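Left out: one protein chain. Kept in place: all the others.
Should a chain be cited, it is by its letter among A, B and C, assigned in written order, with residues numbered from 1 in that chain.
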Amino acid sequence: MQHAKPLPAYLIQRFHGWRATSYQDNKAWFKRLAERGQHPRAMVISCCDSRVHVTSIFGADEGEFFIHRNVANLVPPYNPDGEYHGTSAAVEYAVRALKVAHVVVLGHSSCGGVKGCHDMCAGLAPELLEKSSFVGRWMDILRPGFERTADVADAEERVKAMEKQAVLISLENLMTFPFVRDAVENDHLTLHGLWTNTGEGELHQFDPAIGSFAAV
Amino acid sequence: MQHAKPLPAYLIQRFHGWRATSYQDNKAWFKRLAERGQHPRAMVISCCDSRVHVTSIFGADEGEFFIHRNVANLVPPYNPDGEYHGTSAAVEYAVRALKVAHVVVLGHSSCGGVKGCHDMCAGLAPELLEKSSFVGRWMDILRPGFERTADVADAEERVKAMEKQAVLISLENLMTFPFVRDAVENDHLTLHGLWTNTGEGELHQFDPAIGSFAAV
Amino acid sequence: MQHAKPLPAYLIQRFHGWRATSYQDNKAWFKRLAERGQHPRAMVISCCDSRVHVTSIFGADEGEFFIHRNVANLVPPYNPDGEYHGTSAAVEYAVRALKVAHVVVLGHSSCGGVKGCHDMCAGLAPELLEKSSFVGRWMDILRPGFERTADVADAEERVKAMEKQAVLISLENLMTFPFVRDAVENDHLTLHGLWTNTGEGELHQFDPAIGSFAAV
Partner (left out) sequence: MQHAKPLPAYLIQRFHGWRATSYQDNKAWFKRLAERGQHPRAMVISCCDSRVHVTSIFGADEGEFFIHRNVANLVPPYNPDGEYHGTSAAVEYAVRALKVAHVVVLGHSSCGGVKGCHDMCAGLAPELLEKSSFVGRWMDILRPGFERTADVADAEERVKAMEKQAVLISLENLMTFPFVRDAVENDHLTLHGLWTNTGEGELHQFDPAIGSFAAV
């Protein structure tokens, strides 16, 4: 792999700083995690967006959360066709191998992926319709979210509503996985739907009793 | 979505702690990131493993890294077949929309996904061979890494060698994406291969001059 | 400009070393910063003193901090009289054009400018009182810091107290700029007061709750 380059010096400096402080102070825990394996309590599915740090907002230590991050925190429907399914593999590993007790889907404000899906469905982003657009095809998962928000006239409000649909559709798709449904029905797993407004530092969770999201 | 449950109280409590401290102190930055968008300098592809916190080891603030996490930090080869490809969508978004300057693939020690691939290829985990195994099919991406390490007799050593192959094969697969290759060849993107020993707090990077990984 | 001389050879040699290493490794980031502009998260106002390297102590990459350095890290009061005000121009550019989220004033130990102000106010440096002394007139900004430390008998201790006053007076003067005050009151900007003991490698920050500086 002749294209690999050395890491920029400031990142190496920062790593050595971490090693001399956080690692040094917490070494026993790191060693135990390495020797006895991880036992995370929850899987979190969040966006790749650089503004969403699930370990920060939940004060998480190493070892607590098994975290999958993809564009727009989406889970596709169950489809065991023998092809590569990174998200489904992560869910399977978390639920069947690690036996996490919670799967949390965390959506967020100003999501570029959701905005792209809106624009694609609204006919404003033809390039995302091309077969070769990985982002476009991935965001197809959220197409039902565009349909369901048809009554939201304001485009900005509709994108925000679609960000929450991305959470709900992912939760629905999770339930199409037999091993997820079994675990949920046998009380071995609970699902949670969250949406965070990163600018305002707010966290909302889906409440099935009222059928919508409310601030925690 | 009637299956969603309220978040456990301790997580809500921690969130409020974060909101009263880190968010409060850094509110102006969060607001600016929300209003003016993210401009991350790098994409990091790391494992979902709960022991790997890239934001910690690199002292990263919100806004610095666009982070994709999947099982075993793998990138599949370029294959624009119109299906869902979460990893390829994340790479496309980072390189084409965000125009990150670096893509860093970060492997790690004691990777459960890599161990599974080893066992599957060695005939020790027949369940992973089934078409319906998402983890098995996802780990097929790493099969060439099993072949290339055939000369490593000790199984534990071979798994460790395969962890590094997971990084190298991902880097090779990244170069099969035309927009990645173009950006690399035009000096608009550099690729980096890292492997961290989480128990020992070590970071190794691939050095093409010597053809192997060396501690930073 | 017939007085310009060629750069000493050792600096040219060092530059070529940087170009062959750091620049080469980080070229994609430098190109992106050039093409897409800077988006620094913070402005830092520090002293010109050769012992204060803010990029080192905060492991900063190119693109992170907008840095203004002047004698004794001072900000004069708001005074839009149409004359040249280099510090005010830097603050205005950072807050209004770049919309930084933080302004950090970083004072330091053994500050020659602060020592000069002390000596001038104590009648020990008459040459600094002359109208033609740029350093003397610039240090006039810190005169209230001499008054406020009148109860510190030991001269060395008083100079150290004045170094911290230089930070506080600058923060107070920053708040006299209408656009700074607005941004602070609207939660788009936070101000921070730091003082570093360069010999001991210590960093102290001002805590308004206790009204003094404490080690981080």
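As a convention for this text, contacts are C-beta pairs under 8 Å (C-beta built on N, C-alpha and C of every residue); 3 or more make two chains touch, one makes a residue touch a chain.
Keep in mind that this is a model prediction, so the values were computed, not measured.
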| remark: On chain C, the omitted chain is touched by residues 1-8, 11-12, 14-19, 22-24, 27, 30-31, 33-35, 37-38, 40, 43, 48-53, 55-59, 62-71, 74, 76, 80-94, 97, 102, 104, 109-110, 112-113, 131-135, 137-141, 168, 171-172, 175, 184, 190-194, 197-203, 205-208, 216
| message | List every residue of chain A that touches the chain not included in the displayed model. | response | 13-14, 16-18, 20-22, 24
| task | Could you please point out the chain B residues that touch the chain left off the display? | result | 22, 25-26, 29, 59-61
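Operating definition for what follows: only the chains that are shown with their structure count from here on.
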| query | Rounded to the nearest 5 degrees, what is the angle of the rotation relating the C-alpha atoms of chain B to those of chain C? | reply | 180
| said: From the mean C-alpha coordinate of chain B to that of chain C, what's the distance rounded to whole Å? | reply: 39
| Chain centre separation in whole Å, for chain B relative to chain A (CA means) | 14
| remark: Each of the following residues of chain A touches two or more other chains, namely 5-8, 11, 14, 17
